[in-house]
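Please see the structure below; I have some questions.
Note that this complex is displayed minus one protein chain, with the remaining chains in position.
Chains here go by letter, A, B and C, matching the order in which they are written, and residues are numbered from 1 within each.
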Amino acid sequence: MGESIFEANLILSLFLFTVGILGVMWKRNAISLFMSVELMLNAANLAFVTFAFQHGIIDGGILVLFIMTVAAAEAGVGLAIFIALFRVRRHLRVDEHDMLHG
Amino acid sequence: MALVIYYVLFGITVLFALGVLFNRNTVRSAICLVGVMAALAVNYLIMRQEFVAFIQIVVYTGAIMVLFLFVIMLLNLREPEVMPWYLRKARFWGGALSLVFFFTLALAVQVWTVSGVTPGAIENEAFIKESGTPEVILLSTLMITKYVAPFILTSILLLVAVIGAIVMAKRYDEDGQEIISEEEVS
Amino acid sequence: MNPIENIQAYVPTSIHFSDLLQFAILLLGGIACLVFDAVSTKEVSRKYLPMIAAGALVMTMASCFFNILPPPTETFIEGAFRSDEFGQLGALVILFAFLMMTTIMPSLVKKRNLPAAEVYSLTLFAAFGAVLLAIANELLTAFIVLEIMSLSLYVLIGIDRKNAKSTEACFKYFILGAFASAFLVLGIAFLFGATHTTFLTEMAEVFKAGGVVVTEAVVENGVTIEPAVVQALNPMYVFLGFGLLFVGMCFKLTAAPFHMYAPDVYEGGNTPTVMVVATSSKVAAFAFLLHVLEAMSHWPVFTQPVIFVVGFVAIVSMVWGNVAALVQVNFKRMMAYSSIAHTGYMLVGAMVYIALPNMLEGEKLEMAMIAVRQAILLYLAGYTVTSVLSFGTASYIDGEDHMDAYRGLIFRKPAAAIGMAIAMFSLVGIGFTPPTIGFMGKFYLFKEAIQYGFVALAVIAVLASAVSAWYYLSLVVKMFMREVDDTQAVRLAGTRKESVKLFSFDSMTRIILFASSILIFILGVFPTMFISLGESLVYGFTR
Partner (left out) sequence: MDFIGLVWLIPAIMAIAALINGLGCRKLGEKAGYISVAAMVFTFLLSALIFFQVRGIANEADHAAVAAEASRVDNPTGNPGLVKWNTMNAAQQAVLRAQYTFAPIMDPENPMPWETSARDGAGGHVHLWTWIDVPSVFASEHDLRVDMAFHVDQLTAIFLLFISFVGSLVFIYATGYMREDHHGKVEIDPGYARFFSYLALFAASMYILILGANFVVMFIGWEGVGLCSYLLIGFFYNKQFNEKLSCADAGKKAFIVNRVGDFGLMLGMFLIFWGLGSLSFQTIIHSLTMGEVPNGFGYSGVFITAATLLLFLGATGKSAQIPLFIWLPDAMAGPTPVSALIHAATMVTAGVYMLARLNVLYMLSPTTLAVVAVIGALTAFVAAVAGCAQRGIKKILAYSTVSQLGFMFLAIGVGSFAIGIFHVFTHAFFKACLFLAAGSVIHALHHEEDVFKMGGLWSKMPKTAIAYLAATIAIAGFFPFAGFFSKDEILYMVHSAAQGDANSLFYTTLYALGAFTALLTAFYMFRSFFLTFTGKTRMSEEKYSHVHESPISMSGVLIVLAICSLIVGWVNIPSGLIPLGNLNSLFWGFLEPITDRGAMFIAQDIYGYTDGKVPYGAVVVGEVMKDGTIYGNYHGPELLLAILSMGIAAIGLGIAWMLYKDGNLEKAAKLVKSPLRPFWNISLSAWKWDEFYDALFVAGSWRASKAVLWVDKYIVDGIVNGSGRVCRAAGIRLRQMQNGQVQVYGLVMFIGACLFLLYFAFGISSFTENTDSYSDPASPLRDTLTGQVENAEQSDQ
């Protein structure tokens, strides 16, 4: 069954990635937007694991672990930034944060 | 049988992903994301990456998403209702382009992918099964040998993240008073 | 070999952490800042933390001269790092901007009441990330150090949390940065899928062989069996992987059209951090991009399409940056677009770099690649020094970035005005500014482009920089040939009654600003000195 899973998983990965991109463009709440970025990272993880599975190299697993750590670190900082933004502006609607432009 | 399970899982993942995208309620959207991550964990199990699947559950659903939900609840967020016209336009073009993007790349990957696992993979898999070495031992060995540099640097990354998160999230002044900026007042 | 045997047979060969000792100083300094802050009062830590930070940076810079890193032919820390020109000379350039940042920061920390310990420790961590990114030879390591640098810079951009603009800049930088790093990670995944490795050195072998190979030839019964291709390179994965990775890198390089965050972040962020974002992160990202390109350019299929893509990005960056800069009225926004344009010029060099393996062979190829790397590094060094000078001087004019705030600066702060004028002339870099590094950098870069047949691109670059003369020189004219116009400045400053106030710097900042303005000329008249310094540091010889 390996072959079918492999192809399907790659396409699933691309799909999740695309949904993540769409989320970044469509979601209008900073946290939802950032969740979409997490989705994109998950898509990349899936691709890693799939490739590792296909080629029988376990390095993929390690890479995924590291990427998860990075995602966690990014999430921590990101949410802190959102809190700081919320404190200043009292909302997180991304389309209203357009003080800097031009 | 395994294939059937896999395709059901595939469908669930897609549905949850779309749920993340289309749910207006932020909390629901976050829960859909948890669903995606859990489904991916099962997917990893199918691909015999038990440890990674386990970590996926623990780190993503257990830690990151809880953090997300916590912040969402804390700030009491909702998707806004009205939308400016230019954003509508950007949304439309973004959506159209995404479709093109996804279908082209999926097709290209489909066409260019050499089906099937490599012979080495089958051999390796068999060998791992025979020797009975747990995957986690392999991973940890690799982690402190081949991938020692990322391993160490990750710790520094976490340190940076901790400092950064603290500095951004802690309250402004010693007296604990929030100050709204002059610019906003004006 | 099966994976278990593989791992069991794995003998760690090159884990000598002492190789990274010089950069660990930064780390220790960062932690020292935190510890010091914990045990001292606010005033004391505000006074001494900059010294600790600057001390760590200066020590690292000094240690860069002692040739600690292994030569470019060797990798170290299990192949995760490999140093070339960017390792020691580039680190100097990167750290120079950080040093400048630590010297300007104290006045800002005091004025805006910022948390000192975090500011300086994050500065040092960002420096650590940047210098390691410049020598990273493994994609995941690169990603992690990139994140170390980026997370620190995100926070530093928004460190002034009471300021709505600053926080918004931080938010935009963060969201788009995370978006770009997701592209980067997927790119790494696809490259991993194509080559079975994330180590660039091994990847280069795979590209040379056209697929994953058994690395050693086997001799059986006196017959040599050539290394066999067990998994051919899948071009789709490679191109997809490279494309996604390139998106991520272009974000860090502020190359158009991935630059959209830059003007907003530059405007909103505090000037010293913006200075670092504009220079150091760019140097580091360029170093890494060149590593990647070097590994991949061994694959003949790769060259033509990637030249096209990189050339496209270069042209778009040059045109977009320069044209958009024409209409800017905010100094920092203008500098953002100018930085985009300069990335465009440097990408011309990167493009030449890819094209080389198809044109030359053997030793000549090596020499040519070194020459192109040196040209890019020279340009980056020049850009860094010039930006340090211009942003540093801009810090004199506190909080008001409108270009009209610079009117008649010569009458108020002649030294600042002259420094800024030198920086602007250097940034123009063509025509009548020969003894500046801006000119020499462009000269070396475009010379490489013309030599290898990219004449059209060089012409576009020269035309684009001719356009740039307009906005750079208009600032000079504002400073030298217009009267101080306080009413105008007051109107622009809005609520601020006291019009445009001027910061007074401490002596360290003055010294560095003076040094950078001298450096602009020194690098301009002795570019060969810089290059031979790099050669003696990296290769251990001088021409």
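Methods note: a contact is a pair of C-beta atoms (placed from the backbone, for glycine too) under 8 Å apart; a residue touches a chain by one contact, two chains touch by 3 or more.
Computed from a predicted structure; not experimentally measured.
Taking every chain of the complex into account, the chain not shown here touches A, B, C. Of the candidate positions A:A8, A:I31 or A:L100, contact with the unshown chain belongs to A:L100. Here the missing chain is touched by one residue of C:L34, C:I68, C:I418 or C:A515, and it is C:I418. In the complete assembly, the contact with the undisplayed chain comes from C:Y444, out of C:F36, C:F128, C:F192 or C:Y444. The chain omitted from view is touched by exactly one of C:F128, C:F143, C:F192 or C:F251, namely C:F251. Within the entire complex, the positions of subunit B that touch the omitted partner chain are 86-87, 90, 93-94, 97-98, 100-101, 104-105, 107-108, 112, 114-119, 122. Residues touching the missing chain, restricted to subunit A, are 3, 21, 24-26, 28, 33, 94-95, 97-102 (touch as defined at the top).
Against the chain not shown here, subunit C presents residues 171-172, 175-176, 179-180, 183, 210-211, 229, 231-236, 239-240, 242-244, 246-247, 250-251, 256-258, 260-261, 263-264, 300-301, 304-305, 308-309, 312-313, 320, 323-328, 360, 364, 367-368, 371, 410-411, 414-415, 418, 431-432, 434-435, 440, 443-444, 447, 451, 467, 470, 481, 525-529.
Note that only the chains that are shown with their structure count from here on.
The distance from the centre of subunit A to the centre of subunit C, with each centre set as the mean of the Cα atoms, comes to 25 Å. Per-chain CA centroids place subunit B at a distance of 29 Å from subunit C.
Taking each chain's centre as the mean of its C-alpha atoms, subunit A lies 5 Å from subunit B. Multi-chain contact residues of subunit C (touching two or more other chains) are listed as 3, 140, 144, 147, 151, 154-155, 158, 161-165, 170, 231. For subunit A, the set of residues that touch two or more other chains comprises 34, 45, 50, 54-60, 66, 70, 73-74, 77, 81-82, 84, 87-89, 99. Those residues of subunit A lying in contact with subunit B across their complex are 1-12, 14-16, 18-19, 21-23, 25-29, 31-32, 34-36, 38-39, 42, 45-46, 49-50, 52-62, 64-66, 68-77, 79-84, 86-89, 92-93, 95, 99. Residues of subunit C that touch subunit A in their complex: 3, 140, 143-144, 147, 151, 154-155, 158, 161-165, 167-172, 174-175, 178-179, 181-183, 185-186, 188-190, 192-193, 196-198, 231, 263-265, 267-268, 330, 333. The touching residues of subunit C, counted against subunit B in their complex, run 2-4, 7, 10, 12, 15, 27, 34, 77-78, 80-81, 113, 115, 118, 121-122, 125, 128-129, 132, 138, 140-141, 144-145, 147-148, 151-152, 154-155, 158-159, 161-165, 170, 230-232, 234-237, 240, 494-495.
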